[in-house]
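Below is one structure, written out as C-alpha cells; the observations come after it.
Removed from the display is one protein chain of the complex; every other protein chain stays in position.
Each chain carries a letter (A, B and C) given by its place in the written order, and its residues are counted from 1.
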Amino acid sequence: MLLINCPYCGERDQSEFTNGGEAHVARPKDPDQVNDREWSEYVFVRANPKGIYYERWVHTHGCKKWFNAIRDTSTDEILKIYKIGETPPLIKRFKNTLRSPSGEPDVGSGNFTVKKP
Amino acid sequence: MKKKYSIFNIVKNAFSNNENWKKMWRNPEPRKFYDIVIVGGGGHGLGTAYYLAKEHGLKNIAVVEKGWLGGGNTGRNTTIIRSNYLWDESAHLYEHSLKLWENLSTELNYNVMFSQRGVLNLAHNEHDIKEIKRRVSANKLNGIDSYWADTKQIKKLVPIMNTENCRYPVLGASYQPRAGTARHDAVAWGYAMRADELGVDIIQNCEVKKIRTKNGKVYGIETTKGIIRAKRVGVVASGHTTVLAETAGIKLPLQSKPLQALVSEPIKPVINTVVMSNAVHAYVSQSDKGELVIGAGTDGYNSFTQRGGYNTIEDTLRAIIELYPIFGKMKMLRQWGGIVDICPDASPIISKCEIEGLYFNCGWGTGGFKATPGSANLFAHTIAKDKPHSINAPFNLERFVSGRLVDEHGAAAVAH
Amino acid sequence: MTRTFVAKGMEIVQQDMQQILLRGKGDGSFADTVNKEISLLPPTDNLRMINNDEFLFAKQSFDQWSLVCLKPKPEKEIFRLVSAFNANEEILASDYSNTTYFEITGENKDHYLSKLTHFDLRTKKFPISTMAQTLIARIDCSIYHFQDKYLVTCHSSFEDYFKDRLQDAINL
Partner (left out) sequence: MSEHKIYFKFDGKTYGGNEGDTIAAALLRNNVKLVGRSFKYHRPRGIYTCGIEEPNALVQIINEHNEPNVRATVKKIYEGMVVKSQNRWPSLKRDLGSINNILSPIFSAGFYYKTFMGPKGFWKNVYEPLIRRTAGLGKPPREFRSKSIHLHHNVDIVIVGGGFSGLLAAKKLAGTNYDVLLIEREDSLGGILKNTKKIELINDQNPSDWIEKTERLIQNSRNIKVLKNTLMTTYNFSDHLIAVEDKSVGKPQDNEKPELVLHKIRTKQTILANGHIERFISFRNNDLPGVMLAASFEKYIQKYGVVPEESPVIFTNNSSTFSLVKSLVDLGHKPKAYVDVRDQKKIEKETVELLNKYNIPLYAKSEIEGCEGKNEISKVSIRVKKNEIIKIKTSMLCVSGGFNPDIHLFTQSKGLLKWDETILAFKPEKTFQNTITLGSVSGNFSYEKLIGEINKKLDFFEGINDLEIKLNINGPKKFQIKELWETNHAKKSLWSKSFIDLQNDVTTKDLKQAVLEGFNRIEHLKRFTTNSMGTDQGKISSINALGIVSKILKKSVSEVGTTIYRPPYAPLSFSAIAGRSTYEFYDPERKTPVHPWHVKHNAVFEDVGQWKRPWYFKKHNNESMEQAVQRESKQVRESAGILDGSTLGKIEIKGKDALAFVNLIYTNSFTKMKPMTARYALMLGEDGMVKDDGIVCKINDQHFLTTTTTGGAANVLAHMEEYAQTEWPNMNVYMNSITEQFSTFNISGPKARTIMSRVFNNIDFSNESFPFMTFNNFDYLNTKVRILRASFTGEPGYEIYVSPKHALTLWERIFYYSKDLDLVPYGTETMHLLRAEKGYIIVGQDTDGTVTPIDLNLNWMIGKKKKDFIGKRSLTRSDIVRSDRKQLVGLVPLNKAYGIEEGQHVIEEKNLNTPIKKPVKMLGHVTSSYFSPTLNHSVAMALIKGGNRKIGSQLYVSTSDLNVIPVEVVKPNFIDPKNERLIS
C-alpha cells in the first residue's frame, strides 16, 4: 500500500488515488498531420519500463488534481512527485539489484531477500 | 514416449524406496546456436517448444528461462479454464485450447488434473444480464457449450451462495459445464518433460538481457549465460515482454500490472463449481487439496514487483463474504501477486513483427492460463511456418493501427 | 432536521447548512469579487480555512474553494451570491447546498472516526483551521477542523448510508 504525497493535500493512502499511466505523452497538436501508425502509438502504446517510470496519478478521493510521479516499477518506490507543468526531473537510474524485490531471482524466488555469498 | 507413468511404475518405484526416479528434464548448458529460441519458460513457452518439436518435427530448439520453470504467471494463477468468450475470434481461440486441454493429460502422460467442474459467470444487474445473454447466444452459435442459468439453477450448483440477501443480488449467470480448472504447475512440468524428451534444451536461471537484430532480422539473444545465436526467436515472457521487445526496438501496446490472488486454509469440499463475478469483483474455486483459491482484480498501476495493494485484497474478500456468508469464518492462508501484461483490447497478441524471425506471444493479461495449450500450439505454427494460423491471424499487431480490435472488455460502458 | 448520535465522549449533530463551491484562479479579481459580497478574503494557503459566525471559507486546492454558510440563509440569498460570483467570468460558482453536514465533538472523536477512516487526524498532521478531502466509510467526504470540533460533509445521496455507518461505529 503506497503512501502518496499529493502535492496539494499531503501524504495519503493509495486508496484515495487513481493511476493515470505514463506521464508526458503529448497529444498530437494536429492529429490530422500524423499517420495511422503514429496515431495508434499515441492512443494505445505507453511506456512500460521495469525501473524508472514517469507516471501520472490523480487524487480521485481528495482534491481531484492530477500530478506526476517518478516511481521505480521494480520496487514500487516513489522517488519523486511533481506538479503538472513542471519540467520532469532527471533521476539517474540507480543500480541496486540487491534492493530489488521484483521477485524473479535465480534460485528461489525468496532469494532476492538473500544476500549472495 | 520414454518416461511412462502409471500405477505400475509407481508401485515399482515404491518398492525401491522411491530412490530410482529419473530426472524429468535435463539441465543443459546453452549451446552457441539454436534454430529457434523461445524466451520464457512458462506454460506457453514450454508448450510452444513442445509443439514445435512434436508437430512440426523441428530440432535444435531451446527454451530460456530467467528463473525457474513455471515460476511466472503459470505458477501463480487461479487456473480458471473456459472458452465462452464473446467475439468469434476469441471463441475460436479459446475453444481450440479447451479441446486440447481435454486430452492433455493423456497426450503428455502427465496428469494435469484438468477438472471440468463447470464455470459460472454471475449477473448482478440488468446490464450484466444483457451482456451475458448476448455472450451465451454467441457461444451457442459458435458451437460452444454455454447456457443461461437462472438463480434456481445457480443455487443448485452452489448451495452456499447468497443470491438474494445482498446488495447486488445474483440475477443469473452464464454456465459452461466443460470449463473448469487444472493443476498449474503440472502443466509447466508436463510440457517441460516432454519437450526435453524431444530434444529441446531447457535452460533455467538464464535471463535474456537483449534481443539482437541485424538488418531487420533476428540475430540472437544476449543472456546472463552469454550470447546465444538463433534464427528465430519467440518471446513468451508475459509481464516482461515489453522489457524484451524494447531491446529490439519494438514498442508493444502492453502495460504490466499486478494481479493478486489468495488461498484460504484447506477445508472439506463445499464448492464444486468455479464462480466468477465481475460486478462484485471476486472469483473463487476450491482446489482438490481443499483450499479456496480466490482471485482479485488487477491493481491499477504498472509494477513488476509480484505483489499489489492491500486494498485489493480487502475488496476481494468483502465481495467473497457478501456472496458466501459461510466464508466469514474462513482464513486467508497466503496472498501473492503476478505481473500480467494487458492489451488495450484485453485480447492477446500472437504475431510476427517488423523484424524477421522475431515473434511475440503476449498480452494474455488476466486470462491466459486457459489458453496455454492452444496458444502454444498456434504460436508453434506461426513460428514454424512464419505465418499465423487462421485462428490466431486476427491477434496480430497491425490491429492497433487499423482499428480492428478484438475488444473483450465487453460492454465496458455502463447504461443509462 | 437536526439529528444527534451520542457515544461515550463523543457527539455527532447533523446540521442544516448551505454551501457554495467556487472555482477560479484565486487572483486579485477573484478575491475582490468574493470580498465584495461576503466581506471575507478567500484563504490563500492550501487547505487553510477561515471562519466567522456566518461563514466558513476554505481553500481546497489551488483553484477550488468551499464557502459554507454556518447559519442557514434564505435560499434567495444563496442564489444571489452564486450569480454575483458567477458575474465574474473567470469564476465558476455552484450552489452546493444539497450536501449533508455533521458536527462531531468530544474527546473521543478521533478514536471513533478511526473506525471509519485511514485519514491521519493527529493535530500535528491535521492542524486546527485546516480542511481535508478524504474517504470516510469508503465515501468521499470533507473534514473541516475547528478548535473543538470537526465538520464533516458528504454528498447527500450518501446520507442514509453514512448515518447507518456512524450508528454502527458507535454500536461496535
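The rule is simple: contacts are C-beta pairs under 8 Å (C-beta built on N, C-alpha and C of every residue); 3 or more make two chains touch, one makes a residue touch a chain.
What you are looking at is a predicted structure, and each value in this text was computed from that prediction instead of being measured.
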Chains in view that touch the one left out, judged over the entire complex: A, B, C
Listed residues B:Asn60, B:Asn109, B:Thr151 or B:Thr247, member touching the removed chain: B:Asn109
Absent chain, residues of chain B that touch it: 5-7, 9-11, 13-15, 17-25, 27, 68-69, 71, 75, 88, 91-92, 105-106, 109-116, 124-127, 130-138, 140-143, 148, 160, 166-168, 183, 185-186, 189-190, 204, 264-270, 272, 280, 286-291, 307, 310, 313-314, 317-322, 325-336, 344, 399, 401-405, 407, 409-416
Those residues of chain A which, in the complete complex, touch the missing chain: 1-3, 13-14, 18, 20, 27-28, 30-32, 34, 36, 39-40, 42-44, 56, 58, 60, 64-66, 75-76, 84-85, 98-99, 101, 103, 105, 107-117
Contact set of chain C toward the excluded chain (per top definition): 21, 23-24, 63, 75-76, 79, 86, 89-92, 94-99, 114-115, 117-122, 125, 137-139, 155-158, 160-162, 164-165, 168-169, 172
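Keep in mind that, in the parts below, only the chains that are shown with their structure count from here on.
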Contact graph of the chains (line, ring, star, complete, other): line
Chain A-chain B separation of Cα centroids, rounded to whole Å: 26
Chain A and chain C, separation of their C-alpha mean positions in angstrom: 33
Between chain C and chain B, distance of the C-alpha-averaged centres to the nearest whole Å: 49
Multi-partner residues of chain B (each touching 2 or more other chains): none
Per-residue overlap in chain C, given as positions that touch at least 2 other chains: none
Of all residues in chain A, those that touch chain B in their complex: 1-2, 14-15, 18-19, 21, 36-37, 40-41, 43-46, 48-50, 53, 55, 73-76, 101-109
Of all residues in chain C, those that touch chain A in their complex: 46-47, 60-62, 64, 118-120, 125, 132-135, 140
Chain A-facing residues of chain B, complex: 66-68, 71-72, 205, 240, 242-243, 246, 251-256, 300-307, 309-311, 344, 400-403
